[in-house]
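Remarks on the structure that follows.
The complex appears here without one of its protein chains, the remainder shown in place.
This part shows chain A:
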């Protein structure tokens, strides 16, 4: 084993080795499993503790101890017990031990740890040392342990050391300064001068250290340092000419890492500044000219960095043209590293001028088909930048292919988000959007944001935003058909099931199938798909809606599902099922009133003053009831606690266990609610806080609450219904489809930035790609379907690839050049394979949108406002008049649909009154909370029970404790007798109401 001998000899040379040390390190190297390794680490720990106890002072023993500690830490074990010893050894007289101790401390200690302060005194002493090596050691230690508090402690000494005679010390001092700026940017003004002073220093390593420090400053704010450009260009020129000396040469390139650093600095300084940029052009061209012939990795790295720089600064047409040539060289290379750099560089070039993508269509498609995930991901990022109305279908198809392949969660999440963003911006029509989103949910349901499902349901509920009922109907019917078909497939992701249940429940009657078979399909969901309580709840709600709207009874399967849900353990699910059962037992008129067809996007007016109850209240008062006191009054009178826990000094309050239920989490993800208005809070006052109104996912008609979102925002005044666009407020919540504005369907920021987004030109370019979709879509499908891309591509694949390329790259260039370019790029392929005819329909307007975005970017302009920003602005603007109109009463934060569902039993009420009734519940709750014994009729009590109980207590998802009471959901919550007579079920709140 000469290797082992050599190693042993080497080890002896660098470290005085004891037999034990040798054996242990070797053991670590040879250990094959984690347990073996842990056993050795255990020995190391034992040995180290023994050494610490002995406290031997000879250097060899101390160094061994420190190396053990590094190993113990590196292999993932705790070293807190030895940190003090390591700190102590920093003040050892032996320089080697000191250096090693500093190293150990830097590895063992978190810089934020208090213990690092203990090294401060030692470092300060070492900085004063006569031995420059000790000083260097201390300076490097500063880099590791510096924290914001310590900067001012070290700063004077470090600054003074810049005048040390040794270059090594100067360099280390500059690096310590860089660290200071990193941890505490506030010191930058003090250090700036010292760093600039050293740019021209004759010793390259000192100069490089000053560049590192300056980079920290320039990264934070380049503007004050633009006058340094000519220094940097000078140094860069010298470095490129090899004037830093042969020692800095690496693989025939002169000081390449210094060049890279300077190129980056120039990029930072030239961005958005034309004058500085122009001063760089000459030297950039020179660096690139010298790097190109090297032909090796480092040469390519330099060229790549040049491209990065010249695409960051104000562009020079000549340089950009040169960069485009280098990009073709990279993309044509065999090595994937170069292709990666090529794609990245191309992404940058496309931002300057989209035409560059034209020249590399096939190469880009190749990278897209590569089995190398890194390369593929990078290429997708290029496609996102290239996306426009003309190629969105193809790009979306590509992203979906990537998502179906599986892989990294982060990568899939990014891709899914980007696809959502692009689809919302460039979707040619609603139908396409719905289809794409369905596919996205199916391919990557676990990584898509939940808000997307809400967007989709809202889109379907609100329709096209134009007053075209026929188109809306078609869209919905199409969606319903698609979803019913999807249900035949196994294992759909949750988020998709949610959307399906909602849409089929809401619009199931549009299906070509009979309502009964639609119901059966819904009822089968828990069996064929997931069967957890959430999904069953969605299905039950959907069935309820479907039955109520169509006026038909549940099918036997469906009613079996509902009854089983009514006996479920989950209180929430049980709640839903019982509501559905109760509602379906009522007259058809009530059912339709409670769950009207296609009303998810309708406004619901709410009058928080509840005038319709006036006579009732009056009567109660005449019968001797105590008058209502507002929450403020009660608080003032000391009748109510402010902690939101109880309903005031009710004698039986504790029996109701309000505390436990009040703190339970909301049972379901819900759309963002608008902030509570003061009036609403007051209206809700009786319930001790708005959280009590949080009826969560209990709404009978809403599985997702997506389309319900608009409703809560509607102000109480009927006038507001007309003036406030639905969803004006909720749209502020998150990324949105731009659907609310009549007359405008789609459009990205670039399109929206045009002075007249609704002009004929824009709308035609948006709507026309619908037809090309058929051809390009099929092209991409055939390309996607082609087998292993790694295999030698038969001509058919080439044809598919070219078609894909054609549909991807679409327009931008003139149609006459496109086929020619393709021909040139693929001389080996059969000429007939390229089919410009397929590409032709796609070519319209191709890159227009990205062209505008690209033109804006290099000018240093901020990114154009995103679609959601625009939407937010418009939404907020629209909401102003509505709140102004609803001057005296703001909307209570009830989910109106839930409230309506709760009111299902009120047969005698008129339809328009129903809309006003939900605050009635609030008022009732308020009254009850007040402890006022209102002598309400049994009917009213039942309503109150439905409203209050369903809306509040039953929202809790806490599992039921007593299975024997499953038929009496309210009983345990009421704290009533466990064997309540059946009568109590009818009127469970009698207790509460006294």
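Convention: a residue touches a chain if its C-beta (ideal position, glycine included) is under 8 Å from a C-beta of that chain, and two chains touch if they have at least 3 such contacts; residues count from 1.
Definition applied: contacts and distances are computed from a predicted model.
J.: One chain isn't displayed here; going by UniProt, is it "Trafficking protein particle complex subunit", "Cytosolic iron-sulfur protein assembly protein CIAO1 homolog", "Putative septum site-determining protein MinD" or "AP complex mu/sigma subunit domain-containing protein"?
T.: Per the UniProt record, the undisplayed chain of the complex is "AP complex mu/sigma subunit domain-containing protein".
J.: Which residue among A:61, A:147 or A:635 touches the omitted chain?
T.: In the full complex, the listed residue that touches the missing chain is A:147.
J.: Which of these touches the unseen chain: A:56, A:251 or A:404?
T.: Of all options in A:56, A:251 or A:404, contact with the hidden chain holds for A:251.
J.: Could you tell me which of A:45, A:327 or A:375 touches the chain that is not displayed?
T.: Of the candidates A:45, A:327 or A:375, A:375 is in touch with the missing chain.
J.: Which parts of chain A are in contact with the chain that was left out?
T.: For chain A, the residues touching the absent chain are 3-4, 7, 10-11, 14-15, 17, 22, 25-26, 28-29, 31-32, 37, 52, 59, 63, 66-67, 70-71, 73-78, 84-85, 87-92, 94-97, 99-100, 103, 107, 110-112, 114, 117-118, 120-122, 125, 131, 133, 136-137, 140, 143, 147-149, 153, 168, 171, 175, 178-179, 182-185, 204-205, 208-209, 212, 215, 219-220, 245, 247-248, 250-251, 255-258, 260-261, 264, 297-298, 300-302, 304-305, 308, 335-341, 344, 371-372, 374-375, 377, 408, 410-411.
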